[in-house]
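Quick one: structure below, then a few questions.
What you see is part of a larger complex, with each chain still in position.
Per-chain numbering from 1; labels A, B and C assigned in written order.
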Amino acid sequence: MPDVVTFGEAMVRLAPPHFGRLENARSLDVEVGGAELNTAAGLVRLGRSAAWVSRLPDDPLGRLVAGRVREAGVDDRFVRYTPDGRCGLYFLEFGAAPRASSILYDRKDSAAARMAPGMFDWGTILAGAKWFHVTGITAALGATAAEVVGEAMRSARAANVRVSFDLNYRSKLWPPDEAARVLGDLLPLADLLIAGEADAELLFGVTGGDFAEVAAGLSDRFEVLVVAGTRREAPVVWRNRVAAVAWTDGAVYESAWHEVEVVDRLGAGDAYAAGLIHGLLDGDVQKAVDYGAALGALKHTVPGDLPWVSAAEVEAVLNGDGLRVRR
Amino acid sequence: MPDVVTFGEAMVRLAPPHFGRLENARSLDVEVGGAELNTAAGLVRLGRSAAWVSRLPDDPLGRLVAGRVREAGVDDRFVRYTPDGRCGLYFLEFGAAPRASSILYDRKDSAAARMAPGMFDWGTILAGAKWFHVTGITAALGATAAEVVGEAMRSARAANVRVSFDLNYRSKLWPPDEAARVLGDLLPLADLLIAGEADAELLFGVTGGDFAEVAAGLSDRFEVLVVAGTRREAPVVWRNRVAAVAWTDGAVYESAWHEVEVVDRLGAGDAYAAGLIHGLLDGDVQKAVDYGAALGALKHTVPGDLPWVSAAEVEAVLNGDGLRVRR
Amino acid sequence: MPDVVTFGEAMVRLAPPHFGRLENARSLDVEVGGAELNTAAGLVRLGRSAAWVSRLPDDPLGRLVAGRVREAGVDDRFVRYTPDGRCGLYFLEFGAAPRASSILYDRKDSAAARMAPGMFDWGTILAGAKWFHVTGITAALGATAAEVVGEAMRSARAANVRVSFDLNYRSKLWPPDEAARVLGDLLPLADLLIAGEADAELLFGVTGGDFAEVAAGLSDRFEVLVVAGTRREAPVVWRNRVAAVAWTDGAVYESAWHEVEVVDRLGAGDAYAAGLIHGLLDGDVQKAVDYGAALGALKHTVPGDLPWVSAAEVEAVLNGDGLRVRR
């Protein structure tokens, strides 16, 4: 049985190569990504076993997603295939200052968005698992999807499986008030909440002078044990600085800052979540922010949403091994 | 004002290069196609002016389609852009014997499928035009789309613009009985009907010992002046033989047979329609089948749905100029 | 537990695109292949579960192989990773008449070639399996590799797992007399022998007026129950005709002939073996040659050594559904 179970949608991602525009694209690179899948893949990279639960169309695009899931070493045994619903797609254009990267979602009526309570046997799925992870995106897929998220989180709680929830508010999917209502019901079911300060304010009106205050506010409001976030300095698109921070029981844990050269930023937050869970599975919050920051930083350096880096590369970052070619 | 107006949906087509499968694709080639757009492009290739009428989403994919339309020299002034509805997509896998090419449509809820009567000002659009062309695919996009097709055909009739209708029955879009009902109402508004013998039987029960009998049957039933079809011998995927045939007023006109090496078969029937219309605009049925067969045959030799061949190449085929490199 | 277990080496395959030569290549396409892996993948395509047993280097190339194994849906749980030995490679140049395709092997000192008896726990691996498959290539990897093949076959016999052996004589790996000696010891452990008439004569001096006589001779000599072979007419490189034949207990079973347009011939024999095993698992020799021939024929139409075709496509070939684009 896998250590970690994650749950959500994965989409086929289509992007013009080398900063090209969709508008005059002649070919598109194909990747597969989805917040919870990305996190599961990150955990596998760090040596954990992980399964990803979802719903896919029974067509070549659904099989494309499943093939990549398996290639990444993520267990796909709980994925349901259905003739009902299409495969979610998203189109990505890579940016360069002063132009931000942009995303065109085409995910309506996906097989995942059409899931409904009762479709997954959570008792079986979570048997033997230590951790369950989901994000606000899954809850945003539709009213019944949010119900399934609640169903899963409650099953996890009941089975003494720890639960993490990445807020991941997406304004293209739903308005803040609806998100606040739905997510507000789900968060009390989580042990770990990953949230940015801007979203905390936008959705829940939780503010504070620094991360610690915001985290304490969120913890108070939703009874979560750990609140974690990322820090990013991004004056341009191709070079950022990132770090991680977590709060628990009044204490703040910070990672080192990492200078990153950005090949592909998508999925960095999900890789961060994987590192967090990896550390928390060992009960070590400092390890959580350290591995989260390192895996998240490394994710920026590889194409695609999945963190195709090795555990040895994570260790090298944590050890400050430097940037010389190893030969 | 363009000589010919065509009306229908165009989609972004995504295909793995070199006989690859969608299931393990890493990049997809991007083309744009749609039956009526392909025909308009073919007419431009033959020296006619043509406009394509449609509805596109106001997003990068919609602009991708429009850019290709203009690149092909087709007039896009009557295209409507809308925030309502997505861009239709289709995924293509190229085959090789004994594996047929296959298509995965992802066109539901497209901007084009959501068009409704009154959205297009047919009086203005058809002013000065000589010919209007549409296919059964547009009628299959939905009930209101079929209404718009009728609206357009009646406007053309009223404006003394000749009308062609390519039956193009697609079993993935609708069942035969529904198609028969809807198309049966539209066909009497056409002057030229392009139809295969199998579809004539499947939809309308019109049969006959040879093409002439079937054509006569269709002409009787729907009061169309000309009935045209293609002939194809396709024992393998990469090499076919094709020819064209038309019937009018009891007489049958046949083209030469063309040996084709198949680079990309999609759009060949639409190129054929362009050649037909080109000849009929000159009132010459023999020219129609000759140009239809030649342009249709040539379409097989170029990538994409649009017939990127030159009028000189059409003439070379008609003249039997042979296959030596010209140097 | 998987239905079928296969055992052998898989290599990274590097080939210049579009008929280019290695000698002036600027990029190489990467595929993964190995006879027994290809067969396992074919069985998964037909709905069977299959595991592939092997030894891979613990480096990025070894992980590349493993990732593709999993992507193909083949179980990799029994693969051993080792710092000892490199990843086997082979370089492929695609041919065109009158130039044959050619292969440059670079597989010496691979992790797989260095396996030794006792490295695999065959009792565990074969527990619950119904079929074990291996080929002469694995036996040719070296003296200890051949010992491991014997070890595995004997374990299968002992566990009542049926055994198939594809002769697959490779003159670049070993001379005929050595192959005859080693393989001659292994074949009596097999239930199904896949062998060509030329190899039967070259290695064992078994000849006959037709396939039936040769098969009977092989069955007599090695006590195998079923002998199977392929038939191929290949006057050019890009277009062949193929069929399958099997003999058991004096009876000959033949498939239909399939006209194939050749995208990539590598792995067709291994796909054929998968179809054979699929039929024999159902105890149906006619089904075996039919599925073997169909899957083998289809394999020619897709890039790479693995048979990336669907069960529906196999059924379409068996039903004679023809080559029209489905739309």
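Going forward, contacts are C-beta pairs under 8 Å (C-beta built on N, C-alpha and C of every residue); 3 or more make two chains touch, one makes a residue touch a chain.
Predicted model only: the values in this text are computed from it and were never measured.
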item	value
Number of copies constituting the complete assembly, 3 shown	6
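The rule is simple: only the chains that are shown with their structure count from here on.
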item	value
Interface residue identity across copies chain B, chain C - same or different by half	different
Computed distance of Cα centres, chain C from chain A, in Å	40
Chain C: positions in contact with at least two other chains	71
Touching residues on chain A, where the partner in the complex is chain B	14, 17, 21-30, 59-61, 63-64, 67, 86-87, 89, 91, 93, 104, 106, 108-109
Partner chain C, residues of chain B touching it in the complex	18-21, 23-24, 95-103, 105, 170-172, 234-238, 265-266
Contact set on chain C toward chain A in their complex	67-68, 70-73
